[in-house]
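Left out: one protein chain. Kept in place: all the others.
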Amino acid sequence: MTIRPLPRYLVQRYHGWHATTYADNSAWYRRLADEGQRPRAMVISCCDSRVHVTSIFGADTGEFFIHRNIANLVPPYAPDGEQHGTSAAVEYAVRELHVSHLIVMGHSQCGGIAGCHAMCSGQAPELDEATSFVGRWMDILRPGYERVAGLPPEEQIPALEQVAVRVSLENLLTFPFIAAAVEARELSLHGLLHDIRNGQLTMIGEDGHFVPV
Amino acid sequence: MTIRPLPRYLVQRYHGWHATTYADNSAWYRRLADEGQRPRAMVISCCDSRVHVTSIFGADTGEFFIHRNIANLVPPYAPDGEQHGTSAAVEYAVRELHVSHLIVMGHSQCGGIAGCHAMCSGQAPELDEATSFVGRWMDILRPGYERVAGLPPEEQIPALEQVAVRVSLENLLTFPFIAAAVEARELSLHGLLHDIRNGQLTMIGEDGHFVPV
Amino acid sequence: MTIRPLPRYLVQRYHGWHATTYADNSAWYRRLADEGQRPRAMVISCCDSRVHVTSIFGADTGEFFIHRNIANLVPPYAPDGEQHGTSAAVEYAVRELHVSHLIVMGHSQCGGIAGCHAMCSGQAPELDEATSFVGRWMDILRPGYERVAGLPPEEQIPALEQVAVRVSLENLLTFPFIAAAVEARELSLHGLLHDIRNGQLTMIGEDGHFVPV
Partner (left out) sequence: MTIRPLPRYLVQRYHGWHATTYADNSAWYRRLADEGQRPRAMVISCCDSRVHVTSIFGADTGEFFIHRNIANLVPPYAPDGEQHGTSAAVEYAVRELHVSHLIVMGHSQCGGIAGCHAMCSGQAPELDEATSFVGRWMDILRPGYERVAGLPPEEQIPALEQVAVRVSLENLLTFPFIAAAVEARELSLHGLLHDIRNGQLTMIGEDGHFVPV
């Protein structure tokens, strides 16, 4: 049998959670189950194990609809009948759940961004192969690489982390239902960048630059 | 300007996090930044705002590499040069991070599963359209619908929530690098289902059935 | 044990508040504790979770003495030895704290007002029962219903939201110590109405009509 039982330390923690967090919040969890979710915001962030948006924002259960993928990327609108998991998540959040905010949160030391930089600068030919899922996924950020290629080498990757957030936001606006919701002031878009090392959070501010929150 | 500043209540909560959780753990966050992540497990779960795996398992920062999409689905292996965000996340977790566990966690009251059921039973023609991202994404679970279509109506959706976990695990095994890692005992697969209402967690056990954890 | 510990997410947020907002303002909080409060105004508003007067007016800690009840109602003066929580709050604000302003702030989409309208128009017999606390409380607004009953149906509830503010102000003036303080120009009364949807604030102006602030 290929499927294995859960490691015991996770089983123990789960039982601890059920006896404490679940027990202390069971009335709310029942309501959430019976009435459905009504999140105020969708967050698109990275799969990276070091970045948990629910912790940073002290989020209650039911507060954020969260999609996590490599490098918090959103592809451009492409209604071609293919499987687009990120586009499906965005569509569900905006058209079904009517979230009021769409937050893209990038982070420092992102392995996906570093891989994209290596690929685009010719240092990672294996990512250029058609069979590389990570490479093909990071193609979304290829146009972004052009914006940083002229910078001093040591500045390029941090700049690309910012650009990844911008490209995702730009691509979000290519979805007609997002552009319409933004136009109708039913949805607002936000761009954030989290620094793992010093904990700082910056956001795209009024003038379009990243500024400390 | 299309991009908006972050709502104030989130800014305040972030500063509260930085002054407490970050301050209390900064030594660890610095190491995570400098040495990189080393997660033991990857978790694939749903975007749903009511299901946070980090809470249920008391996860430390750096412990789980988490991909979240609609209905915790994994498509079959398809190295066709297209953009597959889920496959990219799985590839990165297994081939770059060498996680030891791959956990698929479904949940009750899943809007994606309910939509898939409606679509496959002919009650949601809008999801059948080529332009429906949610519909096309849920096509991954279409073969699973066949397994529940003969059940009494009220049992079909709960059964489909279980089947979604099984289909994802089956599809994971179509990835050669996953099959190889499982074969080499470097990776184990796990299937979980979380009930939002009563907090119960079940898993695919030794005999292949879902049993309480 | 019937009393439960506080949910963890609130505990975390509290600690965040203590490490930031409290820490940054501790000198002022100490003075407020040692010297007592000296609010300039009392505000009477609704319990509704969507209306926070401290946010709308950027209120400092110690600035507003706030009573919140269903539909921001004040009963007429009735020194009958019974328990009148609203009258007690008003008495304390005017006679002990000597507030200079008494502000009644109503709001749109008020569940209490809608209930009162249903009750008075015969559509909610359960609110007519002696045991309905909400029904008996909304009796305060029964005389106000007569003022709107002749309007076109769709105008009645918005009109009743305005009337609720007027009735409360009229009832405030039946309290001898309020009438005396107003007469002596030691206290002024204000009537406001907040629209949740568009954020607009209107007030009872010079000519007695609601006008934009």
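Letters A, B and C mark the chains in the order given here, with residues in each chain numbered from 1 onward.
FYI, a residue touches a chain if its C-beta (ideal position, glycine included) is under 8 Å from a C-beta of that chain, and two chains touch if they have at least 3 such contacts.
No experiment lies behind these values; they were computed from the predicted model shown.
**Q** What shown chains does the left-out chain touch?
**A** The chain that is not shown is in contact with A, B, C.
**Q** For chain C, which residues lie in contact with the unshown chain of the complex?
**A** For chain C, the residues touching the absent chain are 1-7, 10-11, 13-18, 21-22, 26, 29-30, 32-34, 36-37, 39, 42, 47-50, 52, 54-59, 61-70, 73, 75, 79-93, 96, 101, 103, 108-109, 111-112, 130-134, 136-140, 169, 173, 182, 188-192, 195-201, 203-206, 208, 213.
**Q** Which positions on chain A touch the chain that was left off?
**A** Where chain A meets the chain not shown: residues 24-28, 30-31, 35, 38, 40, 58, 60, 63, 98, 100-101, 185-188.
**Q** Suppose we count only contacts with the excluded chain; which residues of chain B make the list?
**A** Against the missing chain, chain B presents residues 4-5, 7-9, 12-13, 16.
Rule of thumb we're sticking to: only the chains that are shown with their structure count from here on.
**Q** So chain A and chain B are the same sequence; what rotation in degrees superposes their CA atoms, nearest 5?
**A** It is a rotation of 180 degrees, to the nearest 5.
**Q** By Cα centroids, which chain is closest to the centre of the whole protein?
**A** Of the chains present, the most centrally placed is A.
**Q** If you average the Cα atoms of chain A and of chain B to get two centres, how far apart are those centres in Å?
**A** Centre separation, chain A to chain B: 14 Å.
**Q** So what's the Cα centroid distance for chain A and chain C, whole Å?
**A** Each chain reduced to its C-alpha mean, chain A and chain C end up 41 Å apart.
**Q** For chain A, which residues are shared contacts with two or more other chains?
**A** 21, 58, 61, in rising order.
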